[in-house]
Structure formats: C-alpha cells, structure tokens
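Left out: one protein chain. Kept in place: all the others.
Here is subunit A:
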Amino acid sequence: MKVISLKKDSFNKGGAVITLLPEDKEDLFTVYQIVDKDDELIFKKKFTSKLDEAGKKKSTDLVKLKIKVISEDFDMKDEYLKYKGVTVTDESGASNVDIPVGKYLSFTLDYVYPFTIIKQNFNKFMQKLLNEACNIEYKSDTAAVVLQEGIAHVCLVTSSSTILKQKIEYSMPKKKRTTDVLKFDEKTEKFYKAIYSAMKKDLNFDKLKTIILCSPGFYAKILMDKIFQYAEEEHNKKILDNKGMFFIAHCSTGYLQGINEVLKNPLYASKLQDTKYSKEIMVMDEFLLHLNKDDDKAWYGEKEVVKAAEYGAISYLLLTDKVLHSDNIAQREEYLKLMDSVESNGGKALVLSTLHSLGEELDQLTGIACILKYPLPDLDEDDGEE
C-alpha cells in the first residue's frame, strides 16, 4: 500500500483524511477494515456518455467524485472491493462537477488511481493496519495444495487469509478384485494433471516464496514428482526454476483443515517462514491447551474477558477483525479500550482475520478470548447483577 497523505482532521477530533493507493488484495482487505458506513470517499472514475441520439458516438472522461458510503461488497478471492454511496457536496468544488447531489454511485477499487477516505473515526487499530500494509515484509504469500485420494484443494495463504483457489474432485472407481487397474491409474493421472493445471492457472509463481504440498500417505510426494514431470515435458521454466520452493508435508486429511495441521506442526516451523498467521495458530493452540488442562487460564466470551482485563491478568487477548469492524460503534470502542488496557498491562493483543479458518473458529467462539498470566477461576460465575 502507498499512503500518499494522512492528515488528522482539524475540525473533527478523531477524524482523518487519508489518501491511498492499494497495490494488492491484502491492501483491499486493509481498506475494507478501515472504511465504515457514512465515511466519505473521493475518487476518480471513468464515465461514458453517449453523445448523439443514435448512441453511436461515445466519449470517456475521468471524473472526480465524492460519495458517502452506504454499503460495501468485498471478496478476497476475486480481489474485489466495491463501495456504493450517494454523492454529497464537496466544499472544495474539486469533485462532483456536473453531477447533482444525491445520485447513487459505485466505486470499485483498483490499483491505478489513488483515492481519499474522509473518516469520522480514525483509531489506533486502523493506524496499525495501515502501518502493516506498508511493510513489504508481511507481503510474501504461501501456496498450499492439500490432497487425498480424489480430492485436492489449491490455496493461497496470505497474512490475512486462506483463499481456496480451486477444489479438484474426482470420484475414483471403487477397487474390486476385478477393477481394471489400468483404468484406475488413468483416472489417477487425470487427477494429478488437473491439480497441475489448477496450480498453473491460479498461482503466480513470481510472487510466492513457498509452495506446501501436503497430504496423508504418499499423495503429496507423488504430486511433486508429477508436477516436475509435467513441467519438464512442457519446459515450464516458471516451475523448473523454482523447484526449491516446493515443500512436502504430512497431514491427516485432504480437506482444508490439513493446512492448519501443517502450519501448527513444530516439525515444519523451521522450514516455513514465521508468518503472522503461523504465530496466531500457535497462540490459539496454547489457548486450547489451557482449556484442556482446565487450569483456569483460558477464557472466552466478552463478559469473562472484560473481567480478566480488569484484574490486569491477560497475557494474550484474541479478537476477530469482525468485532473491530462491527456496526456497533460503542462496542467497538469498548474493544479498542480493552486492547489498550491489555497492552498497558504488559499483555499482547492479536486480531485474527476471519478470512482464515482460525479467525472463523474464534468468530464462532464469541469472537473474543484470552489467555491469562495466572489462573482466575469462576470468571463465568454471575456476580448477582441480575
């Protein structure tokens, strides 16, 4: 992300005016987390007007527009973020020339023209998101192919999301003593070919650092051999030059869960980069370990976590991006204060992206959880408030 300018609003305390140029899908997700309903956007957009009655002659102009956000449409997989809004008056007069106030318009983000966000509420968390987005270190992607007999998932694992690029499913013939083994092998070959094609289509090898092939049994190993064989056959330099990127790991299933299994396996930790996500997986696993031991050092639920924070006892606070992007501004402020208080007491706050399965898990678990420095029993007891 390029942050072109960031000015704290002089009229509105807490507000800010930010001009940005997003550069990849991670940046789209950052923008998505920052922009709220009722924020204003200034952007450039192409318009086509039909000049003559026949509609034959067209002219395309780049128009500067300003809208107030009504709704959004975001899809990480398709790299797609679109805002809908209604035109508002621009005091500076620079935008919305020739366009009346109150028109409905949409704005789809691209990586070409910078745009400006006028935020009512700009907070520390959003500032942190922006800082992270500008840090190239965070930006290398990992691809993962997780497979078992007849099922494969080709995925991209970025710092903020696991994106399923393609699922490949072949129903393999049931083995009977009479099954034509040739037919079985033929189908297996087709299956690996399909994975190979999917990888070529959906992965950008220039942008990847690691490609994890993982499976139960020997499927991942066979896949790697096949990939190199196919690449050899068609002289695919992109793959042949990057053989070192491929990495075989073991997991128990060919479904998406297999990927997390690999990422949390200490065996592979040294070989995989220490990504933000792998760190989150470790912390979440520690949370589960404490719960399993019933040692009163792990809690979930808003009430319990808030109580623990009051004691200053939290060593890790876990939140989802969803609760921080919720429509309930008051509650959101509560959570931000909570993060502050945890950090000022020497704890750490982690915001898990719900575009990863881990964040989705936490989201199901009320969206908020914590690990304590020392045991605090009975945080879930009601203290007679009702």
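Everything below uses one rule, namely that a residue touches a chain if its C-beta (ideal position, glycine included) is under 8 Å from a C-beta of that chain, and two chains touch if they have at least 3 such contacts; residues count from 1.
One rule holds for everything that comes next: contacts and distances are computed from a predicted model.
Not every chain of the complex appears here, and the one that does not is recorded in UniProt as "Elongation factor 1 alpha-like protein", selected from "Elongation factor 1 alpha-like protein", "Ras-related protein Rab-10", "NEDD8-activating enzyme E1 regulatory subunit" or "non-specific serine/threonine protein kinase". Remark: the omitted chain is touched by one listed residue; of A:S92, A:S270 or A:N292 this is A:N292. The chain omitted from view is touched by exactly one of A:M1, A:I18 or A:M76, namely A:M76. Residue positions on subunit A in contact with the hidden chain: 32, 36-37, 45-50, 60, 70-80, 82, 84, 99, 103-106, 108, 148-149, 171-179, 181, 184-185, 188, 216-218, 222, 251-253, 255-257, 261, 285, 288-289, 291-292, 294, 300, 322, 325, 327, 354, 357, 360-365, 380, in rising order.
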